[in-house]
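Of the protein chains in this complex, all but one are displayed in their positions.
And then chain A:
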Amino acid sequence: MARRYDTRATIFSPEGRLYQVEYALEAISHSGASLGILADDGVVLAGEKRNISPLLDDVKYSEKIYKIHDDLCCSVSGITSDANVLINELRMIGQRYLLTYQEPAPIEYIVSRLCNIKQAYTQYGGKRPFGVSFLYMGWDKHYGYQLYQSDPSGNFGGWKATCVGHNSQTAISILKQEYKIGETKLNDALRLAIRVFSKTLDTTKLTPEKIEIAVLQHDDKTNQTTIRMLKDDELTALIKQYDDEQSKLEADRQKQQAASTTDRK
């Protein structure tokens, strides 16, 4: 194959592809999923945790979701150490803007600046790209609630709902069918997130230890944004709600089947 061209990150292959970027995307597709859903009154980010050993010291440890500044939060999919470097840079970008302009940076500004850095690693320097995809959720006074995705190539885009990481294709197809544009409130978004994760996670049963969910909301009256990680009891309640819905659907389906078989007799 075209293995000769893999050694340097910053070289095109004869077919016009950047293999290192594609390999980075491949690495991300094996990592824990990140899911983002935009609602009319807030944004939801959900992450699939992979490090769930009971030996982990979890004083204030978040594996997937990090706050960048008061109005911006992101979820990580990919190589954690690469992500830590970029998260630090994201926070610096936000603070540099705040120092110069004395007001919070627009979300797209921060995402765009980080993606310029990511792109640089695909073009010059001879270093490999960062093996991380981010989902960003934020609020700013220009465009309100926003959801962005960025990947190792330095590309970014705004989304209404999207997923990266393990089984993201399945998740996206579920979102395409079930996400209602313009009619989704925060509670609907949370229920949809649980529904998607129940189907895409490898485990048979969803538990609060396996997922992280954060919610961002902005209060127009006080002009404050709150970013909140859902606690274990809230997650349990959401999961239970989903399980109850599923059992009800299952019960209805069985009743339907029983009715149709009796009819045939």
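By definition in this document, a residue touches a chain if its C-beta (ideal position, glycine included) is under 8 Å from a C-beta of that chain, and two chains touch if they have at least 3 such contacts; residues count from 1.
Throughout what follows, contacts and distances are computed from a predicted model.
The unshown chain of the complex is recorded in UniProt as "Proteasome subunit beta", chosen from "Proteasome subunit beta", "Exostosin GT47 domain-containing protein", "NADH-ubiquinone oxidoreductase chain 2" or "AKT interacting protein". When you scan A:G78, A:P106, A:G131 or A:P152 for touch with the missing chain, the hit is A:P106. Of the listed positions A:K127, A:K141, A:K185 or A:R228, the one in contact with the omitted chain in the full complex is A:K141. Where chain A meets the missing chain, the touching residues are 99-103, 106, 108-109, 112, 141-142, 220, 223.
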